[in-house]
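Note that this complex is displayed minus one protein chain, with the remaining chains in position.
Coming up: subunit A.
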Amino acid sequence: MNLLSNLPLLADADGGLFFGPANSTFAPMVDDLFDLIYWISAFFFVLIVGVMVYFVLKYYRRPGHGPQPSPTHNNTLEIAWSVLPSFLLVVFFVMGFTNYMSMRTPPDDAYEIHVQAKKWSWLFVYPNGAESSDLHIPVGRPVRFILESEDVLHNMFVPAFRTKMDCVPGRYNEIWVEAVNTTGSGINPDEHKPHDLFCAEYCGRDHSNMHAFVYVYETGDFDAWLEKAANLYEGRTMAEVGELLYKRKGCISCHSIDGTKKAGPSFKDSFGTAHKFTDGTEAVMDENYIRESIRDPRAKVVAGYQPVMPVFPSSRLSDKDITAIAEFIKSLK
């Protein structure tokens, strides 16, 4: 293992062979338990395979050699090798269980973020109403996540934090985490090397593309980011806001802007052009059509697509937001 860890291809300099860097308060505990089980398993594995190979070589069937007499059972021995490993198992169990309890019990003063998973995007909602499609958190402060799903099962998995939990429709699950390192400096994403956040519960077509980033900031930077995120319209053109909403509200998971066909039609060059619908009718894409498609997606379904788009009520997208999105789509001509 040590030898392999030195191969740059196979492992990060700062993680082990098996784990990447540990970036939450409980990650080192998980890694330590992993290492403990790993070394004890490695010991037993080498023992078992070693004995096996030794016996094969030593007792290999050679001409003139037969089996030698030996006992066919030995209760003391057998009870010993059943009971002794059990002690190790109890140790693993207890360590796994105590670590788990601390992973599952958030401190009372934790900062709260709501996580809404849906096919196939993430929405993170902060206490001041700000929303984002990537996760932004402060360093050194416990954050509690309240997970929900709008459609099927999803799972929020951040390998760098060693944490994962299902998002189950119709119920809330929670986890918490305290990040120990920032991912970069300032609130400009380009200055960061964010962690991956994956969906780890199979959820249909774009399951493997349900990927977001986790940005960890200094406390001051986080507050600045939060402020900016809450005031969506300040200092942005309508089309820019529309683009943000397009990403945040998950339109991006089904509508491309480069012409590729996903679950829904691409927005590229679509404003002002005629669309054919499954019921045979036809209409030109204008502001009203965009509004209708968002508020009542099943009213007109473009031919060749399934009626899979969710409804966005005004609590999810205000009329102003819709105007911004329409401006954005217009700008793609």
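A few points about this structure:
Definition applied: contacts are C-beta pairs under 8 Å (C-beta built on N, C-alpha and C of every residue); 3 or more make two chains touch, one makes a residue touch a chain; residues count from 1.
FYI, contacts and distances are computed from a predicted model.
From the set "Alkylation response protein AidB-like acyl-CoA dehydrogenase", "ABC transporter permease", "Biotin carboxyl carrier protein" or "Cytochrome oxidase subunit I", the protein name that UniProt assigns to the chain left out of the figure is "Cytochrome oxidase subunit I". In the complete assembly, the contact with the undisplayed chain comes from A:Cys199, out of A:Leu135, A:Cys199 or A:Leu332.
Touch with the hidden chain on the side of subunit A covers residues 9-10, 15, 17-20, 26, 29-30, 33-34, 37-38, 41, 44-45, 48-49, 51-52, 55-56, 59-61, 65-74, 77-78, 81-82, 85-86, 89-90, 92-93, 95-97, 99-101, 103-104, 151-153, 155, 157, 159-160, 162-166, 168-171, 173, 196, 198-209, 211, 306.
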